[in-house]
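Only one protein chain is missing from this complex, and each of the others stays in its spot.
Chain lettering (A and B) follows the sequence in which the chains are written, and residue indices restart at 1 in each chain.
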Amino acid sequence: MINLMNVKLISNEMNGNDGNVSNDLTGKEVSMGHRIDDETIEYVGILAKLSLTGQEKEKAKADMEKMLDYIDTLNELDTQGIEPMSHVFPVNNVFRDDVISNGDGSEETLANAPLRKNNEFEVPKTIG
Amino acid sequence: MDNNLMTGVTLGKKIKAKEISVKEALDSYYKKIKEVDLQINSYITLCEEEAYQRAEEVQEKINKGELASPLAGVPYAAKDVLCTKGIRTTCASKILGDFKPTFSATAIELLDNEGAILIGKTNMDEFAMGSTTETSYYGPTLNPHDKERVPGGSSGGSAAAVAAGECAFALGSDTGGSIRQPASYCGIVGIKPTYGTVSRYGLIAYGSSLDQIGPLSNSVEDAAIILDAISAKDEKDSTSVGRDEYGFAKALADDVKGLKIGIPSDYFGEGLNKEVADVILKAVDVLRQNGAIVEEFDLSLVKYAIPTYYIIASAEASSNLSRFDGVKYGFRSDDFEGLHDMYKKTRSEGFGAEVKRRIMLGSFVLSSGYYDAYYLKALRAKALIKEAFNRAFAKYDVIVAPGSPTTAPKLGESLKDPIQMYLSDIYTVSVNLAGLPGITIPVGKDGKGLPVGMQLIGDCYNEKTILRAAYNYERTVEETKCQNNMKQL
Partner (left out) sequence: MSKQYETVIGLEVHVELATKTKIFCGCSTEFGGAPNTHTCPVCTGMPGSLPVLNKQVVDYALAIAIATQCEVTPVCKFDRKNYFYPDNPQNYQISQLYLPIARNGFVEIETNSGIKKVRIHEMHMEEDAGKLIHDEWDDTSLVDFNRSGVPLVEIVSEPDMRSADEVLAYMEKLRLIIQYLGASDCKLQEGSMRADVNLSVREVGSPSFGTRTEMKNLNSFKAIARAIEAERQRQIEIIEEGGEVIQETRRWDDNKEYSYAMRSKEDAKDYRYFPEPDLVPIVIGEDWIERIRSAQPELRTEKLMRYKKEFDIPEYDAKILTESKHMADLFEATTAICHKPKKVSNWLMVETFRLMKETGTECEELIFSPSHLADLINLAENKTINSTVAKEVFEKIFREDIDPNIYVKEMGLATVNDEEAIEKAAKQAISENPKSVEDYKNGKEKAIGFLVGQTMKTLKGQGNPGIVKEVLYSLLNN
């Protein structure tokens, strides 16, 4: 098991400390920024269920480093005391009533299955 | 003028007047598709059989007087990100294989109710991730105005199909500019309504908090009528918002007197192509001459929009796209050892490079130890961007922006540098972050003869205001065109 605690990014700005950031770090200009190592790419691959070949891995590392450097532009922005906004509109309490509206859905559910056995999806064995 | 390029409204009127039958309308679009689509590649899937069958039903209803909608019998295309019952839906990805949804998107059903006829599914950037329609598994779409150039993206197939006369109008989806930017590149009208206006049910999600469905069309009137048809509170989408009144088409007054238009100076400075800026500012002048009050102002926070957008969209995408795993539908790798290897092989073989890039980024920014620094930070930045727009809309009715920093780039140019490609969304992404409505309309061409789009941004739920301004511009230009034609005679 890979422990993320061991996967440290070499970064001077990733402490998540809003508003306490030097101003010379401006977007694209940051070139020394992030270093993504093999372990991190491997770990993210496990999370995302993507396996990358050697070449793809190098490309992914470079891409992610660039992207993270660019994203660092945000650190210029003082967001202290700002409430994170997940929904743009104050829409609340959208519910449905507890009434059965669906019948036997098995045929439609299974219609696109890559592999099915009778009325179930077949997958590689999950527990050894 | 190419018959296929008439507006949906004009075509609808001709069908109603029996000047043209529904079948003839279909014939003419399918004929056009057969002529041009081998080159342009707007479509991934055509559904001729279903369309002709539907045409008969619709014709009968029109004849009986049961169907009076302006869209009755009008053929349209839908971006392949929208589920269509029984018709292959691919998101331009290998991973969906020959997936045939068992239900249709609410927007598709609503158009069906109006008697509009779906003729095919259009090409797009894979899972709507891209700005050029080059990341499609089914090959790139070309810009009908210049076949060495991209049509924009991600709704590039929809935009190209409308511009090339391969359908009367099309539906697209817009997460960071994916309707407005290709509409600009292809010289047509595209509108992204306020978040929540059109149900997202049946829209295969990319960035759920940003995605909206909208029309791409040949006229502002078409856009308003289509938007009227597809806007509704949907019980199947918790984030859809009902309104007391829609009536977008009814609000199309040819009048902008006293309308307050703000031009963000930070949108028209560095980074914007000079020719594009000139064409747009000339178009703004048209509105000013018609009585609008135009002022420059500082919107601020512009450069933070793209990093904010990419964190939020990638994070949501990494989760939304995890359902594609080879278990329930679509592609499954045939060479694997055990469950997790099946997941990895299926997804690695099934997704293209850009999609994988965003899934990796999204998984990373949500991972343990980074959530606060990236994701929460982006949600806070989003709040600030929203505030900046609130301040602007306290002063202005409409904000004018370019649809894109340049006209359509050549094929292959953008993918070389992802960040450069991301930057081409700079004038469109903030609108998604703030949930605002935005429309792009064609306002002229650059020196190479490529279309330039002007974007009009409104405050939430104020589609009518931007539609009115867009309509006023369109009418003025049409009149000028007519006058010029008269002079030539």
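Keep this in mind: a contact is a pair of C-beta atoms (placed from the backbone, for glycine too) under 8 Å apart; a residue touches a chain by one contact, two chains touch by 3 or more.
As the structure is a computational prediction, the values presented were derived from the model and not from experiment.
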Contact partner of the left-out chain, one of B:Ser21, B:Thr45 or B:Ser322: B:Ser322
Given B:Val36, B:Ala72 or B:Leu96, the one touching the chain that is not displayed: B:Leu96
Omitted-chain contact residue, chosen from A:Asp38, A:Glu58 or A:Glu120: A:Glu120
Absent-chain interface as seen on chain B, which is shown: 82-83, 89, 91, 96, 99, 101-103, 105, 200-205, 207-209, 235-239, 315-316, 318-319, 322-325, 327-329, 339-340, 343, 363, 366-368, 371, 375
Those residues of chain A which, in the complete complex, touch the missing chain: 1-2, 4, 43, 46-47, 49, 86-87, 91-102, 104-106, 108-110, 117-127
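Simple rule for what comes next: only the chains that are shown with their structure count from here on.
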Between chain A and chain B, centroid-to-centroid distance (C-alpha), Å: 25
Complex interface listing, chain B residues touching chain A: 97, 99-100, 102, 195-196, 209, 235, 238-239, 241, 301, 303-304, 306-308, 310-311, 318, 322, 325-332, 336, 338-345, 347-348, 351, 356-357, 359-364, 367-370, 372-374, 376-384, 386, 418-419, 433-435, 460
Touch list for chain A against partner chain B, complex: 4-5, 14-16, 18, 27-28, 40-41, 43-45, 47-52, 60, 63-64, 66-67, 70-77, 79, 82-89, 91, 94, 96, 108-109, 111-115, 121, 123-126
